[in-house]
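Below is one structure; the comments refer to it alone.
Removed: one protein chain of the complex. Kept in place: all other protein chains.
Let's turn to chain A:
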Amino acid sequence: MENLPVEVIGNILSHLGAARDVMVASAVCRKWRDACKRHLRLLSFNSDDFPRDMTTRQLEIVITQTIFQTMGLQCLSIHIDNSHEFSAAPVIAWLMYTRETLRSLSYNVRTLPNVNILEKCGRQKLEVLDLDHNTITGVEPSYQRFTCLKSLSLRHVSISALDLSLLIAACPKLELLALDVLEIVSSDPQSTMELTSHTLKSLFAKSVGVDKIILDADNLEVLHLNALNLDLFELIGKGTLKHLKIDDVSVTHLDIGDSTDHLELVDVSNFTIVWPKFYSMISRASNLRMLRFWGVVFDDEDEIVDSETIAVSFPLLRHLSLSYELRDGLLHYSLQGSSPLENVSVLELGWTVISEHFGPWVFGLLLIRPYEDHLVDLFHSFSARAA
């Protein structure tokens, strides 16, 4: 241990994370103290590490003192429960102090008055930015470029559609974008969000208060939409999408492009499906491995979902999950032809009501292919679709 270089000790202690443990480690011996001082890469402040009765001001002091006992910090994480609201001065001090070296910032505390984190934090090296309970205004792409940012996560953030668009454009290497409960500040009654990123691989959008989203992303692989109420969602891309997940979304016009050849997973829940339109959207996904329709409603009373069509369009399908309101003939079984859906090894069926259609539905599906060798999951789903 005495021969271990101080940088290695710093590297190892960087895995402690919790600030309390780091401070304790710094009292072990001079070398460890030096390691914490000059070679600590990661520091994390979490509500759980502090006594419940610690006041906000005390927290600010502790965080300030601890951060200022380090040099060259690369990852800073501050997660304090909702009851606290930090004042701007210490937060600005923490961001300015770590500006030159910070690669990852995760901060979830309300600040009063609001601090423009994008302006204050280091931009050249930042790779991960995770903000919660913050207001973002006045994005200036001309001098605010996040040249290394790969992952951006905004939760409970208030921002205008234009600023968000400018922000994404200022991140030339962005790969992951998560928008979670965004309050879109807009002067325009018909608010549209237009985002362009040719490096983006994954988008998660939940509870974003806009009417239209237009996403220009040539390399998008994962799209996850949740709790949205839209007139339009349009994805302009080059058919690279692999995962499509839609949950509790209401959208009048959904367009994910024509070339969906690379789709491997389609997971739709709590959604109204217009089958002919939806099917034409995914019909070319010959690589589809998983198809899930859960708690969906089929729009047209006369629609028939043909299992033969599913089997032919998705020959590599391994996982099929179905749970929807049963109607006579809704899922039409064609028992002719050789063993359709022969690769399906997981079949999940869910229902909320056992009606007269139930028996034929379940057994019809079970008869589509012999399942003796595989497990079939049948379970009763009580959850009703949220209004």
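To be clear about the criterion, a contact is a pair of C-beta atoms (placed from the backbone, for glycine too) under 8 Å apart; a residue touches a chain by one contact, two chains touch by 3 or more; residues count from 1.
The rule is simple: contacts and distances are computed from a predicted model.
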Chain excluded from display, named as in UniProt, from "Origin recognition complex subunit 4", "Centromere protein M", "SKP1 component POZ domain-containing protein" or "glutathione transferase": "SKP1 component POZ domain-containing protein"
Contacting the left-out chain in the complete assembly, out of A:4, A:71 or A:316: A:4
Positions on chain A where the hidden chain makes contact: 1-5, 8, 11-12, 14-16, 18-21, 23-30, 32-33, 50-51, 54, 58, 62, 65-66, 69
